[in-house]
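Shown here: the complex without one of its protein chains, the others still in place.
This part shows chain A:
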Amino acid sequence: MASNLARRTTSAVLPAAAGTKRKKAQRDRGPITEYLAFRLAGDVYAAPVSIIREILKLHPLTPVPRAPASIMGIISVRGQLVTVIDLRRRLRLSEGPVTSKARILLVDPMGVELLGLYVDEVLQVYRLADSEIEHTATALGGEVASYIAGIARPAQAQASPQEGKGVALKSVGVVRQNASVIILLDLKVVLSS
C-alpha cells in the first residue's frame, strides 16, 4: 500500500519538528515549499508535495479505446476509478520503455477529479526556498513555458531533510539524487490543457 506521502511530509515543515539550525537556514532563505521530484524522459521534474495524495506502484491498467492519446487508461484505487495520464505524452516528451521504477502519482489539482500521473521514476522530496527558484520560465518560450512554474537549482550540498521519513518514501522506491536542474511543473496548466 502506498503511503499518504503528502500528509507526512507536510508535518515536517512545522517548526516544532525542525531543528534550530534548520530554522535559521529557513529564515535566511525565505519560505520553503516541498516539491516531489520525479523523472520523465530523462529529465528531472517536480510538483508541490501538497497536491500529491499518494504514490502508487503500477496497477493493472485498463486502456480506454478512443480516449485522447495522453490517457493511458483507468485503474481502480480502492474501488474508485482513476484516469491515468501519461505525463510524458501530455508534455510531448520522448517515451521510453516502462520499467519497474515507474509510478503513478495520485493528484487532484483542480479539486474536481482524482487523476493518476504516470512518471518514469520518483526521486526525492526537495525543500526549496523561493530564492532558489527561478520563476522566469518565459525565457524558454514555446508551448512548454506555460506548463513550467519555475526552474530550481538546489544547492548540491543540501542535506536531504527526509531522513526521518525515509521509510515512507523508500517503500515506494524513492531514490535520493542531486539534480542540477529541476523543472517545476504547474500541474493545473498541464492537466487542463
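We take it that contacts are C-beta pairs under 8 Å (C-beta built on N, C-alpha and C of every residue); 3 or more make two chains touch, one makes a residue touch a chain; residues count from 1.
Everything that follows uses one rule, which is that contacts and distances are computed from a predicted model.
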Chain left out of the displayed complex - its UniProt protein name, from "RNA polymerase, sigma-24 subunit, ECF subfamily", "histidine kinase", "Putative monovalent cation/H+ antiporter subunit A" or "Extracellular solute-binding protein": "histidine kinase"
Option touching the unshown chain, where A:Ala46, A:Ile85, A:Leu123 or A:Ile148 are the choices: A:Ile85
Where the unshown chain meets chain A, residue by residue: 58-69, 71-76, 78-83, 85-86, 92-95, 97-100, 102, 112-115
